[in-house]
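Here the complex is missing a single protein chain, while all its other protein chains stay put.
Entry: subunit A
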Amino acid sequence: MIHFVLLISRQGKVRLTKWYSAYSQKERTKVIRELSGLILTRGPKLCNFVEWRGLRVVYKRYASLYFCMCIDEDDNELEILEIIHHYVEVLDRYFGSVCELDLIYNFHKAYFILDELLIAGELQEPSKRTVARLVAAQDSLVETAKEQTSSITNIIAQAANTASL
């Protein structure tokens, strides 16, 4: 399972953090400091994986931004690398050729997208289209997104409710 996701800029600035395992605020700071020291100094031709405290950290650099995910030892590193890429592709589709500035100013949206992609440290949705559709539905106004297709009893119930109010 994925323990946490970090987005760090090349200068070591944090752009996004998502913790799926429990870490206290103090530990978080420490983890970020340790990992940025470890990852940012690595050369371009080396592995995209780092061993760290008995766990693996898989990272990938896109322009000046490092996407890092921390996983268990027996997980498939290449798969995680692709999950990162999957996330980037979804971000790209959402923002329209995403750049670091998009993420800096709209980090909360990056979070919302991540929540549709990963849940509880596992990949929940491998389809880009589904993720995009869900995020768009949430962004659009609430009223139109109301569930209309459910059973007819539901509609009756709603009608009855409005009548009673």
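The criterion applied here is as follows: a contact is a pair of C-beta atoms (placed from the backbone, for glycine too) under 8 Å apart; a residue touches a chain by one contact, two chains touch by 3 or more; residues count from 1.
Criterion: contacts and distances are computed from a predicted model.
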**Prompt:** Out of "EF-hand domain-containing protein", "Histidine-containing phosphotransfer protein", "AP-4 complex subunit epsilon" or "COMM domain-containing protein 6", what name does the UniProt record list for the absent chain?
**Reply:** "AP-4 complex subunit epsilon"
**Asked** List the subunit A residues touching the unshown chain?
**Response** 13-14, 16-18, 20, 22-25, 28-29, 32, 45-54, 76-79, 81-83, 85-86, 94-95, 101-102, 104-109, 111-112, 115, 119-120, 122-130, 134, 137-139, 141-142, 145-147, 149-151, 153-154, 156-158, 160-161, 163-164
